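For reference, the structure discussed in these notes is given below.
Note that one protein chain of the assembly has been removed; the remaining protein chains are unaltered in position.
After this line comes chain A, so read on.
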Amino acid sequence: MTFPWRAMLRMVGRRLLFALPVLLLVTLGVFALAAASPFDPVAQYAGTAGLSASQQTLDELRANLGVDGPFVVRWWHWLGAALTGDLGDSFSLRQPVAQVIGERTGWTVLLCATAFAVTVPLGTVLGVLAARRPGGWFDRVITSLSYTLEAAPVFWLGLLAIWAFALQLDVLPAGGLTDTRSAVVSPGQVTAHLVLPAGVLAVSQMPWFVLYVRQGVVDAYAEDHVTGARARGLKERTVLVHHALRSALLTVLTLIGSRVPELITGALLVETVFSWPGIAEATVRAATAVDFPLLAATTVLATAAVLLGNLLADLLYGLADPRVAFDG
């Protein structure tokens, strides 16, 4: 069988066409929501100094920030500039938006990739182990732990981790990218500071993988070809790895893509709790400061990540299981 390039490309093309109106609507929605926000961008921009500012100064700030007029008009201006590559300037960070994205995206990708790299293999292994004896003590511990974690809010997990590992045990830094006194960003320091945020993010994503894989393997054990393999007297390990796991891993593949939105919301909270200087932390700032240009750009990024995640999941699924066609 040849590699299905053409079908895959057609699917990518279709998804890209579909992505355009989605992105347009999402950015329009951001401008509408920000306009409906009860917070005044000028007051947010001026901060404490605004409380002793004269009316004339506040009016000048309003004009400079360009936050007057209907939101549709502002959105249209923003869109026009964005299409020529000018994403505007962030009010809250006093930097061009492109620079904010450039400086921060890398840290978010590092955080999310590390979390995923821990959670996918570990979740899969735990799920498989739990599925080998459904109802056994290991299964019961893992399953109930997963349901508990699924219900726990990420920020709460983060605060708990800080309390335990940074404040009580004092073995890991509580937040930031480097040690308090350090002015240089060295790999060793970043690694130490990455452990808690990435760990919390990984743990918060883990239950889904564990539970899905466990269910997938349990279901696969009941399928005919597995029963057949067992009947042929194959070793239990061979049955698991070559037959049951194969169908169970299909679930993992789709899950990887569809977890992207959850990962983004998780990153929003984790980066804020741990002062991680990523793009998600900037998004939270932008939202609280009614920073239209930054908020619009980060929303586009998040939407694109979600759409890409879905596309990736479907492509992988199609590749792994020839019964699924590339026509989504």
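Of note:
Note that contacts are C-beta pairs under 8 Å (C-beta built on N, C-alpha and C of every residue); 3 or more make two chains touch, one makes a residue touch a chain; residues count from 1.
Assume contacts and distances are computed from a predicted model.
Of the candidates "Beta-ketoacyl-ACP synthase", "NADH-quinone oxidoreductase subunit J", "Fumarate reductase" or "ABC peptide transporter binding protein", the chain left out of this view carries the UniProt protein name "ABC peptide transporter binding protein".
Of the candidate positions A:Leu16, A:Ala32 or A:Ala117, contact with the unshown chain belongs to A:Ala117. Touch with the chain omitted from the figure is made, among A:Gly158, A:Gly199, A:Gly216 or A:Gly309, by A:Gly199.
By the touch definition given at the top, chain A reaches the unshown chain through residues 1, 38-40, 43, 45-58, 60-61, 63-65, 89-90, 92-96, 113-114, 116-118, 120-121, 167, 170-184, 187-189, 191-192, 194-195, 198-199, 202, 249, 275, 277, 281, 285, 319-320, 322.
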